[in-house]
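One protein chain is absent from this view; the other protein chains keep their places.
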Amino acid sequence: MRALLTREPIDSTALLERVAGRANGATVLFIGTVREVNEGRAVTGIEYSAYESMAQRELSAIVEDASARYGTPHVVVVHRLGELMLGEASVAVAVAHPRRAPAFDAARFVIEQLKKRVPIWKLEHYVDGTREWVNAGTAHR
Amino acid sequence: MRALLTREPIDSTALLERVAGRANGATVLFIGTVREVNEGRAVTGIEYSAYESMAQRELSAIVEDASARYGTPHVVVVHRLGELMLGEASVAVAVAHPRRAPAFDAARFVIEQLKKRVPIWKLEHYVDGTREWVNAGTAHR
Amino acid sequence: MVVTILLFASYAEAVGVPSVKLDVPPGATVSEVLELVRALPGAGALPPGPLVAVNESYAAEGHPLAPGDEVAIIPPVAGG
Partner (left out) sequence: MVVTILLFASYAEAVGVPSVKLDVPPGATVSEVLELVRALPGAGALPPGPLVAVNESYAAEGHPLAPGDEVAIIPPVAGG
């Protein structure tokens, strides 16, 4: 399984091991983490939910697409669901490739595609006790 | 010290911890590893040497430059020296940033600059018993 | 024919339920079903042209539905 939704903390070292291969000269790991402040508001925690069956399909499709496009089977992505604390990883992408340029490009491709098309939603909890569904159209990272 | 030459194995998990920060939403780690085959020749091992005092200065300058250019203090780079086995990491770059695009760009910048200007040399040992200084002009990764 | 509407995140909160079954005319399209969804209590706040997935794949407005289809109305995604 190269694409995974999980309610457990993401183990990025395990991801690096998953993509290792003797022909690979370059490995790129991307980790998205919960920030203290988003759009100027102090965040206390975050909750991710998903249309899980479809999110799994979309994640798998993105990994397949990245593998074909950049020419390496060594592509994995994990997205966390449920409640996360500040500083925890919400998503991790690991790519290994013989060369560094496509390793960077493939990792970037996976996270950009994920943010565009995987049905996952983020509810932010703020210091003032309010909560809000984050709209990707206004969110940046 | 955000730029380091070392004769010990590179601990990429420690690098990730070094760049962590509560304002950061994105972390990118690049790892370069010793490949089994380079330019079609089967490699058994590799040996890195450096003009160490200058390499240290250049690495530090690249980190400073990346920090200023991409707007984050959370940039580190480690390059291994001495004899390495297949699959071992020769170099690792970690960058954390509030946003993902500059995190990717800064990590890429550091490794590209390193490959251009840091006085480090690579002696490859091949299966047939021969050895050769790798010329970056012909090497790819 | 009956199709199942799935609602998520802010949309599920607005309507108050995560799914609802609707009886729609045979061959109804995605946009026709969206109009019926909009008539549900609380659903007036849905945006004009939301993303829709049919049976876990994104579908265009004109996509004709079949009995038993699972029609998911997808709020702006925010993974990552």
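Order as written gives the chain letters A, B and C; numbering starts at 1 within each chain.
One rule holds in what follows: contacts are C-beta pairs under 8 Å (C-beta built on N, C-alpha and C of every residue); 3 or more make two chains touch, one makes a residue touch a chain.
What you see is a predicted model; the values in this text were computed from it and never measured.
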Checklist outcome for this item: Absent chain's touching partners (shown only) are B
Item to check | Which of B:Arg22, B:Arg41, B:Arg69 or B:Lys116 contacts the chain that the document leaves out | outcome: B:Lys116
Checklist outcome for this item: Among the options B:Arg2, B:His79 or B:His97, the absent chain makes contact with B:His79
Checklist entry - Any idea which of B:Met54, B:Met85 or B:Val127 touches the chain not displayed? => result B:Met54
Checklist outcome for this item: Logged for chain B, residues touching the omitted partner chain are 32, 48-51, 53-55, 57, 79, 90-91, 111, 114-123, 133-137, 139, 141
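To be clear about the criterion, only the chains that are shown with their structure count from here on.
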Item to check | Chain at the geometric heart of the assembly (C-alpha centres) | outcome: A
Checklist outcome for this item: CA centroids of chain A and chain C: separation to the nearest Å works out as 26
Checklist outcome for this item: Multi-chain touching residues of chain A, meaning two or more other chains, are 32, 111, 141
Next on the checklist: Give the residues of chain C touching no fewer than two other chains, as numbers and ranges.
Outcome noted: 80
